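Here we show just some of the chains, and they stay where they sit in the whole.
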Amino acid sequence: MTDRMQRTDLAVELQENLEDKEILSGVRVSTRVNEDNDIKETRIVIDSEEGSVKFGKPIGTYITIESEELRLCDEDYHVPMSQALCGHLRKMIGTSRRILVAGLGNRAVTPDALGPYVVDNLYITRHLLQEELIHTGYEISALAPGVMAQTGMESQELLQAVVREMKPDLMIVIDALAAMNSDRLNKTIQLSDSGIAPGSGVGNHRKAITEESMGVKVIAIGVPTVISVPAIIEDAMDVMLAAFGRSGMREAVEELTDQERYELAGEMLKPYLAKMYVTPKNIDEAVKRISYTISEAINQLHHSYI
Amino acid sequence: MTDRMQRTDLAVELQENLEDKEILSGVRVSTRVNEDNDIKETRIVIDSEEGSVKFGKPIGTYITIESEELRLCDEDYHVPMSQALCGHLRKMIGTSRRILVAGLGNRAVTPDALGPYVVDNLYITRHLLQEELIHTGYEISALAPGVMAQTGMESQELLQAVVREMKPDLMIVIDALAAMNSDRLNKTIQLSDSGIAPGSGVGNHRKAITEESMGVKVIAIGVPTVISVPAIIEDAMDVMLAAFGRSGMREAVEELTDQERYELAGEMLKPYLAKMYVTPKNIDEAVKRISYTISEAINQLHHSYI
């Protein structure tokens, strides 16, 4: 059910949702908390087709970094998070030097503006290197391709055209994601080397942007800025079923088959599915702050290796 | 229950929600459809304290104009709606000439940007009249006071200060509202002479802005741009209870007292209430278009009387 209803774009939430923390073959999970900076990192590696199907995500590595601070801090863009992100990025990028950054999403819809905002703050170097105004460092170019209602074009086809022309070694794609748990909004950054597949994000404004469709390696950076409506409805359903259970209708509730639960949730969802998004009222501050954290992480690539 | 949970800011939805279309003393309702332009107008007049309490809105006149076109039309800002709105405005304004327009809300949060966007497109004349660059017409001044996280001040106190200094005859306050029915979003404009009371809108970014608090008459123009989360949860609850009814648990469901239903909904709501908003994915286009319709309605005040 989870997959079909797209409850979350976060690998770490799919993992938490596995019943009994079952061990899936082809999926390895490791977690560590850095006590210096309170950043929790979860690494999920999916390395077989079987693991991919069961887990509900393409083969690849998914790194989640979370920090309570990222959400709370009002004054700063959170240096430790951007340093942690930069470190992981550097490893995924390896020896690539010519990098195209794509900020997906709609600049005019607050929780979907994460990608364009990151692009706004990048230190762009491709033209400086070509004009020999600088002489070393990564060659960064960037684009916020907009959304179909603005351009008439899929992000995917626009980026394919640009990649063919610019021939970067690697793409970094930034996008806003959907989470199922409101506690995770705006304090979690997911990094993966599997690109971006159509999901439950704010706008669903893209077909797959992956190594397969682009012809170059694609690193995806995502932050959950909306709660998926399916997740809200299911939460409501859980509360309600629990209430009925308490009030003596336990048996009736337990009689519901999975199929019936699924259909019930679907019926509750119908008016909203795929047309609405749910987001916190202070989403403007969150998107501004976290987009800055991410752009700084990318800008720090230029610094001498740590 | 309805009131306490703030299901809607729209008088017309409160009216539709009255069981059996009961006739409340102190509340008069009339409706008409203009067949030339497909605009439906509903006028609700609350003229007694009793009506106000029962209906759940302050004493005053609430005019709702709705048009399917306002939502569908992609190319235009809908001239018939702005003309209809201008006509009603003109009557409410009467002989006042010095008008302060306040665009409430947060420019950086898409569904809450309606008010600031209206202000952006107004034809401002106060300084032109004072400098004698023009010689007739309404004296329009305008302000988008921002929200407390941006200024540290309530909209209410900022506007009180400005009104004391500028001494307008009348205020027009624009704000984004919450509806309970997603079909009403972005195609309904509510106009009232009772000002704006704290409600379930996007940001709840104000204490009451009314004749009482401001010292001048306050006309409010609002458009529902978000669905209230209570409304979504109650819709979900209704679907679920109906499903249980169908599956033989009718009695159990019917046994729920109003109080139990209220508590159940409250429990379902808890994680979201007052912190989240729900809005359509194309809200950027809707807010841009409707804000233009409203600013044109105000700009047309300057034209010779129709």
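By letter and in written order, the chains are A and B; residue numbering begins at 1 in each of them.
The criterion applied here is as follows: a contact is a pair of C-beta atoms (placed from the backbone, for glycine too) under 8 Å apart; a residue touches a chain by one contact, two chains touch by 3 or more.
Given the structure is predicted, the values throughout are model-derived calculations rather than measurements.
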Overall copies of the shared sequence [whole complex; 2 in view]: 4
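In the analysis below, only the chains that are shown with their structure count from here on.
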Rotation, 0 to 180 degrees and nearest 5, that superposes chain A on copy chain B via CA atoms: 180
Centroid distance [mean C-alpha coordinates] between chain B and chain A, Å: 35
Sites on chain B touched by chain A in the complex: 106, 108-110, 149, 182, 202-203, 227, 229, 232-233, 235-237, 239-240, 243-244, 247-249, 252, 260, 264, 267-268, 271-272, 275-285, 288
